[in-house]
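In this view, the complex is presented without one of its protein chains, the others remaining in place.
Naming follows writing order (A, B and C), and every chain is counted from residue 1.
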Amino acid sequence: MLHLVLFSVFGLICVAGAVNLLAQRHPINSALSLVVVMGALSAEYLLLGAEFVAAVQVIVYAGAIMVLFVFVIMLLNAGVEERTGGSRVALLFGVPGMLIGSLLVAWVLLHRSGTEAVSIGALPGPPRIIGWLLFHDFLLPFEVTSILVLIAIMGAVVLAAKPPSAAPPKREG
Amino acid sequence: MTPNLHLWLIPVLPLIGAAVNGLLGKKFSRQTVVGVALAFCGAAFAMALIVAAKFGSLAAPHIETLAPWIRIGGFEADFAFYLDQLSLVMLLVVTGVGFLIHIYSVGYMWEEGGFYRFFSYLNLFMFFMLTLVLASNYLLMFIGWEGVGLASYLLIGFWFTKDSAAAAGKKAFIVNRIGDFGFLIALFLMIKHFGSLNFAEVFGQVANHGTETGLFTSIGLLLLVGACGKSAQIPLYVWLPDAMEGPTPVSALIHAATMVTAGVYMVARSHVIFNRAPDAMMAVAMVGALTALFAATIGICQTDIKKVLAYSTISQLGYMFLGCGVAAYSAGIFHLMTHAFFKGLLFLAAGSVIHAVGGEQDMRKMGGLREKIPWTFWTMTAATFAIAGIPGFAGFFSKDEILWQAYSSPHGSWVYWALGVFTALLTSFYMFRLWFMTFFGEYRGEAERESHGHDHSRAGAPAPHGHGGIHESPKVMLAPLVILAVLSVIGGWIGIHHHFENFLAPVFESGAAGHAEAGGPETLLMGISIAAALLGLYLAYLLYWKRPQLPQQIAAGLGGFYRAVLNKYYVDELYATLFVKPLIAVSTRVFWHGIDQNIIDAAVDNSAEGAREVSDSVRRMQSGNLRSYAGWIAAGAAVVIVYMIWMGSQ
Amino acid sequence: MSIGTYILVSVIKIVIALFVLLTAVAYSVWLERKVVGHIQNRWGPTRVGPFGLLQPMADGVKFLFKEDLTPPHVYKPLYIAAPMIAVIFALTSIAVIPIGNVVTIAGLEIPLQITDVNIGLLIVLGITSLGVYGVALAGWSSNSKYSLLGGLRASAQMVSYEIALGLSLIGVLIMSGSFSLRAIVESQGGHFWGFIPRWNIFTGQIVGFFIYLIAAYAETNRIPFDLPEAETELVAGYHTEYSAMKFAMFFMAEYANMITVACLATLLFFGGWHGPIFGPAILQALLPVFWFVAKVFVFLFIYIWVRGTLPRFRYDQLMAFGWKFLLPLAIANLVVTALVVAIRA
Partner (left out) sequence: MVPLAYYLLLGAILFACGVTGFLIKRNIITIFMSIELMLNGVNLTFVAFAAHWHALSGQVFVFFVMVVAAAEAAVGLAIIIAVYRTRETLNVDQVNLLKL
């Protein structure tokens, strides 16, 4: 019972945050909503027993990635979203498609999947075992991912660095 | 356990030389280019000598497999090399003569542009020729076969800025392709019926087959077509005279001594098949005999020194085919070897003459060179005597052997013999004609040119020397001449008492002993052929030394026939009318305008047009708006989800 | 322990911890002013109470009663929320920090810690990494160029140094094999040869310790890394536009963070509450707490000492130092530690 209550509370926070992300017109509000979603998700992970994942979720997602977003929003001084004429395709095909897809998935999840319940703290994920998995069963993906990160870092540096010729940015029509 | 001789090194060494010179030669000095080319070619020759020295202790045939090449199902073709008495002889001839001609080329080509290119091609030719000779299956042989064609094409067109050279190169290549077509079909037949192209397996199966004339005759005839192309036999000989556009050492090496004999080698190699296909064999003999005669008659009237030698080559190749055609393979190969010596020498000496008179090739403008270029004269004399069949010289032994076999062999007949002897008379005549016109009498060229180039200088690529006048060639050119002259004299002596034939006997599974005691008729026939040779000498002496005005009178008397011979019987024109023009017409109308433009191009154009039209309507999807793209993705994902759920509910 | 008792004990612990922490914050401000005063050859606060000991009270009262200015053109919701975020995250991290052994009071075994979770260290790291939002949002929502620059600097600096900080801690984690702060402290019990304590700093983590200390100074925006508030350049950086209680919150957050950092340094590198234990039972119960507090005090003193001594870095120097020196050094330390542990195992 307690489990269900906690799940519902944090789940509602999640959904509220997600909806708020959509509703807000200023990107910084959206970013903070997303931080809230991530915090609540971290709590959901704790409920599932994945304490290490929960901690890393907070540290990496909320504490680093989202800080980066906020940083960029501040750097570019992003303002309130403009109301420009959107894409008809997105509204005519995308949104209905998304709705159909999610409704179908929801229907399937509620009717087709079994009713097995997950108990609180169902699968503790101690860091020691996760580390063991990472460095044994998933060694190759791990190394590949590390190379990916290295490339991403270099790419980000190259992309964001000002071009050496200090030519003024071109204004295109 | 047979010793590993590393046979693969023999072809690969020149290949390395070709690669080094071809890729880096542009930066090298001439000395370096020469060093590289001679080193690798000489190394191949040395290897060949080592192999020859060890040959006695080998169990022939000796097969070495370097690496697997094609292995599909039961069919196998490997990079494997096959060494027996036949390929050993070819190996020595190719590397030996090739090496000498390399040395000669150093002097001959020294002033030319594209020096490195020339030696790279020459080494490349050596690689392919050695591959051809050493191959242990028809497929590898075919690679070499095609490769020498390529090298020949490149070298004929060496002065590619000259139209006639480029055209001659193309002609050689295309005519050769016709022959290769026959060769290829023969290979397909072999694969179909024997499931293999390895000499050992094919011949083993053929030997077990007994006489099944249809199949063997077709394979034999098709192989003959291939051989005709490569060895310039009727009807595919037309490319060889034109091939004289190439530099003279090339003519000597490729178009006299080695490549053109590949056909003979191939026929001899396939003797197992021919032995069981008498009809094909008869075709070989007839082609050979007719070509010999036909080319000899043309040779009589030619005035270009190299053209004379070219027709002489065709004629001599005819002899070799005649030899093979009467199952006297060892005689054919014997003539192949001596021919390599004296014809190589003739070309080299002719090159030396051309060099001396400053690029002139017309014999009517030579004369009296005997005193001025004595070394060239004496070596040329040895070669002329050899080819004319004067007793004691190399050509005599081999030609006589062929003539005797043509008469006495079970496959032979007196007709072949008669044609052969008449051809011998003609050969002797036109060779001595060349000899007299070039070296005797008065010098008929323009007096003391200030500068001269080589045989291509007429085409406007002059290579002026600092020294004028008629002069002897440098030592680097004379040394090969002398060596080959010695070989032209003594090269035939190994044929005495059938030594050579006995050496090759294990290959051709023929008893050589049968001929040994047939003394009476052989001596008689020998006498007749000697007489023919001497008669030719006398006639040439009469016409071109004693009474030089006589040839014009005879020519005038013969009228139309003379003109026909002078114009090579209008064969080129005939081919142009019969094949080339219709082919061009058909290609233009049907293949170009019809198929290519209306079907292939139209298909491409229309599909492009169609794609463009479809794109015109679809490209609105690509609005450049990120959210539109996202919309499409979402819609697509929805479709996938619907499909998956629908499939899952089935 | 019944659920009721559990909640009761927890509430009591929370109240005590908060009270102690806030007092400590207040008096570390006093300490700072006093020490820096002496370093600069001044007296520091002297008027309010003996040695100015009542100065924090006076400050608090002043903050409470000053007018709370809200400049125009600020983005109000975040302007108000930012100091709260800062102070909340600063105070929360104390929850998992143990200050002593398990003691038995009235038959109940009570750990001197609000809660012991087995990923305690990660929680501290997570909470401190969230603390940057307070600074960044304050800078942005003030709608002032100084504040914005301060906020930008703070977020970039904290994200950068967090990496070095985390990596320096992993060495300790490898040595102790646990994320639980209590377990980490317990793994440092005992002595070498009877007198050198088995603290992590003496077992090879001295490099890690200094990396941690430097990175932590940057994380708490203290001199020599106080670029976000560099008063000579940015007036007061991210809290330029704040006044009264909101400003006080930032102040509290900064000092609370300092205390957290000092606690962590003590726990991870200096053996936590380990120290000579002697005397009667009551003393034996209290001595560990004393040792802990003493060590934390030393670290706070060093903080202040550094502030009074070192000049401020330039911003590019700060970044270059963090990425090009500290980070590689931290990685090297990690690799060496891992190798040593692996070889010993």
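To be clear about the criterion, a contact is a pair of C-beta atoms (placed from the backbone, for glycine too) under 8 Å apart; a residue touches a chain by one contact, two chains touch by 3 or more.
A quick note: this is a predicted structure, and the numbers were derived from the prediction, not measured.
Taking every chain of the complex into account, the absent chain touches A, B. Chain A meets the missing chain through residues 3-4, 7, 11, 14-15, 18-19, 21-22, 27, 30-31, 34, 37-38, 41, 44-45, 47-50, 52-53, 56-57, 60-61, 64-66, 68-69, 72-73, 75-76, 78, 81-87, 90-91, 94-95, 98, 101-102, 105-106, 109-110, 113-120, 122-123, 125, 129-130, 133-134, 137-138, 141, 145, 148-149, 151-153, 155-160, 169-172. The omitted chain makes contact with chain B at the following residues, 619, 622-627, 630-631, 634.
Here is the rule we go by: only the chains that are shown with their structure count from here on.
Where touching is counted per the definition, chain A and chain B have no chain in common. A separation of 76 Å divides the Cα centre of chain A from that of chain B. With centres set at the average Cα position, the gap from chain B to chain C is 93 Å. Taking each chain's centre as the mean of its C-alpha atoms, chain A lies 29 Å from chain C.
Chain contacts: chain A has no residue touching two or more partner chains.
On chain A, the positions that touch chain C within their shared complex are 28, 32, 35, 51-52, 55-56, 58-59, 62-64, 67-68, 70-71, 73-75, 77, 126-128. Across the complex, chain B meets chain A through its residues 621, 623, 625, 627-628, 630-639, 641-642, 645. Chain contact summary for the complex, chain C toward chain A: residues 75, 78, 117-119, 122-123, 125-127, 129-130, 132-133, 136-137, 139-140, 148, 151-152, 155-156, 158-159, 162, 166, 177, 179.
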